[in-house]
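A single protein chain has been omitted; all remaining protein chains appear in their positions.
Think of it as A and B in the order they're written, each chain with its own count starting at 1.
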Amino acid sequence: MIRKMPLGLRLISSAFLIFWLIMAAFPFLWTFWGSFKVELDFFSLADWTNALFGRNTVETHGRPFTGAGYHGAWIAEGFWRPAINTAIVCFFVVCISLTIGTLGGYALSRAKARYSFLLLILALIFRAMPPITLVSGYMLPFFEWNLWGILPTTIVVLVAINQPFTLWMLHSFFQNIPQELDESAKVDGCTQFQAFRHVIIPVMWPGVITTALFSFLLAYNDFAVTSVLLSETNRTMVPEIAAFLGTTYTEGNIMFAVAAVVSATVPLFILVMLFQNRIVSGLTAGAVKG
Amino acid sequence: MKHRSFFWFFLPTGLAMLLFIAMPIVSVIIQSLYAPHESVLITVENCGPFGCTEETTIDQEATRALEEAKPLGRFVGLDIYRDRGHLAFAELREAWQSGQGIRGVIDTLGNLPFYRAITFTLVFTFTVTPSLIVLGLLIALAVNSLHRHLKGLMIFFSLLPMIVTPLIGSLILFWMIDSRGILGTALQSIFENPDLSLKASSELTWLVLIIYGIWHSAPFAFVVFYAGLQTLPSDQLEAARIDGATRWQQVRYVVIPHLMPLVTFVALIQLMDNFRIFEPIVGFNASAHATSLSWIIFNDLAGETRQLSAAATTSVLTIIGVAILLSPVLVRTWREYRGSYR
Partner (left out) sequence: MKGIHSMIASGVALMLAASAASACTISARVSIVGNEFPAIQTIGAQAKECTGAEVSTNLTKDHQTINVPGMQGNPAEYTSAIIANSSIVALMNEDVIRPLDDLIEKHGQGLKPSQLITIDGKVMAVAFMANAQHLVYRADILKKIGVEAPRTYEEMLAAAKMIRDQGIMENPIGGAYKAGWGLAQEFNNMFLGHGGRHFKAGSAHPNINTPEGIKTLEMMKSLSEYMNPDFLTHDNNETNAEFRAGNVAIMNMWGSRAETLVTADGVSQEVIDGFAIRGPMTVDGGTTPASTLWWDGWTVAKNIPDDEAEATFIALMHAIRPELMEDDGIARQAVWLIDGYKPTSASAGVIEAAEMKTIPYPMIPYMGLLHTALGNELADFLQGKESAEQALSDVEAAYRAAAKEKGFL
């Protein structure tokens, strides 16, 4: 479309992009920079330039940067444990929710009965439910059956809460895979499941990978579910960061929290770097044709 | 697809949603119609490290008898829906009859927690959703016009605000907009007002929350639209260009219609998400200035008091709100669906 852009438009467009780039990236850079300072500099309650030059950090540690926050979070407070928990939760949430989501989404895209549409609408309304309410309803039965506080319970709950979105994404993606493919396989004598396995699975990966990334983000970033359903020893990273911030009773380990925030964001950066083309191509392949 | 095979394909996901979403919703609806039993109170002497006092406590024996008779609690029908914490019919009627007319009613509305929350929720939803769609579209168009090598870089940075946890993202910004933080200081010097504080006034807090909402969600719109632009039919554009369409006309008559289904999709998802806004209010410590329906639920459930019935009622009202909000989109989808399968 865009061939020869007039100079004026090109300037405006570039200026706009630079502005957006700063908006999008600056908060991360700033936090990264600040994570190597002491609390008083990071919050710069005395003078905002302290956050740049680290006056109090120099006074305490003799140089303008310190790894104290990272040391505190990772070594003193054992942040590696929530990191491992997050990895476990994310891995299983993505695998399970895609396995059952592809089956369900495929079925919805191929069923012509009216109930399939109603199920889709129902899923949409399910998605509207604030997660906090759902979670508060789980507490009593989970305690009763001794399921509270452990990772598997949280994984199952996250999978379930994530299903409506997964179903919608995959449903519209499968709709863009021509029906003739699996229909002709069935004519050749395949059952529905064999048709799915041999014909659909080989061509579904672009859409599935995109959906997987969204599932991953949901599991990785969840706070409402994990903070209520996990015990202290099984916490994932986000509730652990919230715990660093302290309570009415205790001083928070704010700089541990800042260092942990930066640490928790790094995997997301890498992930986006590796998969950004996948996201775009998966979406292009039709996962979003509402 | 046969009904039987549909059933087996759909069973796992259906079961998960039934157990963990549908059943809690049903229990929430039931909960909203029941309230705990009236407590039988007695006055007793309490002693502790600081001496003894006469204080009230619950007579457990008597209360337990009530609970065993009716374990769900007392049925109160729609009473909780009508009370001051929710739809507040009595208060509104009073305001209407007080003779101050519409003004009196509006003042009262502004003072009732549910209406106050829904006002912010709606303002937030209806400013953020259109803005993020427009911003997302602009970024998509601008990035799409870039050179191949720059595109990847821009996509990477543009996606960042979306991938960061809402709670963490809002905390980061909250730290920056403090009147001594970098953004706060910058704004003070731009407006030449050393007393300017974004956290001290309700209007500015709303503005900050709205800007945060746009910042956080625009990347989602951007990446969806950008993907859509990759499938733009080049022959149509070519034809438009030959017809002498200006750049703006090409966008208006070819690109936007092509992206329209995606706009619906983004609007649908974002209306829903924005209506449930919660983490930013916690992250920005904004509850003095702005509350939302989800925040009320959280507040009712938190701490020592645990007002389960009140939280359940607000949840049901939230679902109804979302259903109303989405009804135009749902009706349209239904028509399309009937059209396509007939």
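The rule is short, and it goes like this: a residue touches a chain if its C-beta (ideal position, glycine included) is under 8 Å from a C-beta of that chain, and two chains touch if they have at least 3 such contacts.
Since the structure is predicted, the reported quantities are computational estimates derived from the model, not experimental observations.
Participant: In the full complex, which of B:13, B:145 or B:179 touches the chain missing from this view?
Facilitator: Once the missing chain is taken into account, the touching residue is B:179.
Participant: Using the document's definition of touch, tell me which of B:28, B:155, B:224 or B:301 contacts the absent chain.
Facilitator: Checking each option in B:28, B:155, B:224 or B:301, the one touching the absent chain turns out to be B:301.
Participant: Of the residues listed, A:45, A:190 or A:271, which one is in contact with the missing chain?
Facilitator: Considering all chains, including the one not shown, the answer is A:45.
Participant: Using the touch rule from the top, list residues of chain B that touch the missing partner.
Facilitator: 35-39, 41-53, 55-58, 60, 63-64, 74, 76, 80, 83-85, 91, 111, 113, 178-179, 195, 197, 199-200, 202, 284-289, 299, 301-307, 309-310
Participant: So which bits of chain A touch the chain we can't see?
Facilitator: 38-41, 43, 45-46, 56-57, 59-61, 66, 68, 72, 76-77, 139-140, 143-144, 146, 148-149, 227-228, 231-233, 243, 245-256
Simple rule for what comes next: only the chains that are shown with their structure count from here on.
Participant: Could you please specify the touching residues of chain A with respect to chain B in the complex?
Facilitator: Those in contact with chain B are residues 1-2, 5, 9-10, 13-14, 16-17, 20-21, 23-25, 27-28, 30-31, 42-48, 51, 99-101, 103-104, 106-108, 110-113, 116-117, 119, 121, 123-130, 132-134, 136-138, 156-157, 159-161, 163-167, 191-193, 196, 217, 220-221, 223-224, 238, 241-242, 261, 264-265, 268-269, 271-273, 276-277, 279-284, 288-290.
Participant: Would you mind writing out the residues of chain B in touch with chain A in their complex?
Facilitator: Against chain A, the touching part of chain B is residues 1-3, 5-6, 8-10, 12-14, 16-17, 19-22, 24-25, 27-28, 138-139, 141-146, 152, 154-169, 171-173, 175-176, 178, 180-182, 184-185, 215, 219, 223-224, 226-228, 230-232, 234, 237, 247, 250, 255, 261-262, 264-265, 268-269, 272, 275-276, 278-279, 293-294, 297-298, 301, 308, 311-312, 315, 318-319, 322-323, 326, 330, 333-334, 337, 341.
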